[in-house]
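Yeah, one chain of the complex is gone here, protein chain that is, but the others are all in their spots.
Chain nomenclature is as follows: A and B, assigned in order of appearance, with residue numbering initiated at 1 for each chain independently.
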Amino acid sequence: MFLKNAWYVGCTPDEIDGKPLGRRICGEKVAFFRGPENKVAAVEDFCPHRGAALSLGFVQDGNLVCGYHGLAMGADGKAASMPMQRVAGFPANKTFPVVERYGFIWIWPGDPELADESLIPHLEWADNPDWAYGGGMYHLNCDYRLMIDNLMDLTHETYVHPESIGHHAIDKVPVNTVVQGDSIVTSRYMSNIVAPPFFQLQLRYNGMPADEPMDRWQISRFTPPANILIDVGVAFAGKGGFEAAREDKIGTIVVDFMTPETETSHWYFWGMARNWKPDDAEITEIIRQGQGKIFHQDLAVLEAQQKNLSEYPGRHLLMLNIDAGGVQSRRVLERLVKKENLADIETA
Amino acid sequence: MFLKNAWYVGCTPDEIDGKPLGRRICGEKVAFFRGPENKVAAVEDFCPHRGAALSLGFVQDGNLVCGYHGLAMGADGKAASMPMQRVAGFPANKTFPVVERYGFIWIWPGDPELADESLIPHLEWADNPDWAYGGGMYHLNCDYRLMIDNLMDLTHETYVHPESIGHHAIDKVPVNTVVQGDSIVTSRYMSNIVAPPFFQLQLRYNGMPADEPMDRWQISRFTPPANILIDVGVAFAGKGGFEAAREDKIGTIVVDFMTPETETSHWYFWGMARNWKPDDAEITEIIRQGQGKIFHQDLAVLEAQQKNLSEYPGRHLLMLNIDAGGVQSRRVLERLVKKENLADIETA
Partner (left out) sequence: MFLKNAWYVGCTPDEIDGKPLGRRICGEKVAFFRGPENKVAAVEDFCPHRGAALSLGFVQDGNLVCGYHGLAMGADGKAASMPMQRVAGFPANKTFPVVERYGFIWIWPGDPELADESLIPHLEWADNPDWAYGGGMYHLNCDYRLMIDNLMDLTHETYVHPESIGHHAIDKVPVNTVVQGDSIVTSRYMSNIVAPPFFQLQLRYNGMPADEPMDRWQISRFTPPANILIDVGVAFAGKGGFEAAREDKIGTIVVDFMTPETETSHWYFWGMARNWKPDDAEITEIIRQGQGKIFHQDLAVLEAQQKNLSEYPGRHLLMLNIDAGGVQSRRVLERLVKKENLADIETA
């Protein structure tokens, strides 16, 4: 269950650096490559000649050349050339709207007519020199909605990440979930606590004392199709928390873009953006590696959860207050997918 | 095809030492753990909150705490607590009767109402200081009944284990199979032979000459659901064989408990009990390792047999005299499973 008429992160620029990339996105086999003028392109990963995987080939003069018999596929899905062949009558490949923006390659796996670049989420920090960003990608054998649940309920940090970002205060402070149209915001504010180790590390790197009493915030914001940005951070106690002056707090934006591969697997693009010491690449890399280790802990939990849910499909799950963020996000998706399906029927 | 209303070995105490264990038993996903007062407990491996695998969590104060959001599952299958939640209305998990006895954790995967501890087989040697025991566990991708066949017809030792316990005398001496109610006993007695290497090793460790002519016995006893104890040993020729005086023989009990995982896979708990030099832990370990190597040889044979049988399900198999032990054991199981199914229909 996923939206097709939506922008997803398909890959990152480094994945198509000098070579094509084959990846299944929302059930579609896609070959990403750099077309004319180095502009990103995405076509079905199927050579119209004999069905070879185009992504095993190479890029030449803006075309994706099939590595089997040399058919050159254009970014427009049409065969541009093939040795000794007239390609004018060759059937065209499906193409997918793609846009390179904010350090990601965004793809629209649904109806190309509906692809509107202005719908790509605006990432303030991405084009701003006051900010630094580091991130990575994991493949998970589970429905992307289990990751939405995970990120919209950070209670799990106490159990899945006890030694880094977990804290028993999380368990004692209720969350607040607000529906804002298609966007869901879940927040939790903790007062007068000891900063967990991963925040202490950041405080020290920013030249701030790490053992003072702190106020902590977690503000997860879901927007369709599967984007979650989370404001997290700590401020010296009583200084205003999230709203504190810059010198009294340290915060980051946790960036999460989930892209369905199949109904029960997805690509998970994760990262962190920060607006302190943005020019220090060493700090960026240390945070990136730290986040990578922490976020990797979720994989085993979510993949085992998927196995359980697949085995007991009819089983009733609880919807507690802490689950409200995920539950509400799923409701938004269900509503939008229903609308998408109705639109398909009307145009058919 | 397996009995559900029966005691099976679910695991051994070392497998739940300080941590829970997830294992599929007779199709059921089970989480084993030590509950209150360190008493063993077993509940469905499914968190009633969001379906996470409870066995990925940890044990605290006799509860199994879910490693995702901290729901504490009690040994009684009821949620004992969860941070900031009232758990009174949470749906209960299925629980499984479990008993720790004789160095094993026994589980009853069927109707808990019928679980009667007195039905756990009595293992004389297990609580007796005159005896020593060593063993291990293998997972096999085959129907547990193929292992019953294997152990109820030791003719295979000549072919599968020629260098350790096999002997061409086995091929020359017929077996005798007796049905005793639900119990099947298959025996073979060989006279005046050279002891096979694994017995010579034991003779030497017990300070006895290893190259004398010996009489050898193999007495396999099957009891439902899948327990096979085998008396094996050698005595100096003409001294009475199995009945010989203690100083004239060396014998062990081969212990085999098979626990179905699915219809075509099972957990195989194997070991050996002996009543000579029971205090010598080094001998116990040497025998355990030797048995482990020998019994591992059966895996490839049985798994390939399972593949053949799955591919040719209608194919007629022979039932020779040597197969009588396995064939009769299967008949007992078929009768008892039929009875179990009828009882299910009557109560339904």
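Just so it is clear, a residue touches a chain if its C-beta (ideal position, glycine included) is under 8 Å from a C-beta of that chain, and two chains touch if they have at least 3 such contacts.
This structure is a prediction, so every number in the text was calculated from the model and none was measured.
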Identified contact with the non-displayed chain, of B:H69, B:H156, B:K249 or B:R274: B:H156
Sole contact to the chain not displayed, among A:P48, A:G74, A:G271 or A:G326: A:P48
For chain A, the residues touching the chain missing from this view: 29, 45-46, 48-53, 56-57, 65-70, 82-85, 90-91
Chain B residues touching the omitted chain (full complex): 149, 153, 155-156, 158-160, 171-172, 174, 300-301, 304-305, 307-309, 311-312, 315-318, 320-323
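Definition applied: only the chains that are shown with their structure count from here on.
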Centroid distance [mean C-alpha coordinates] between chain B and chain A, Å: 48
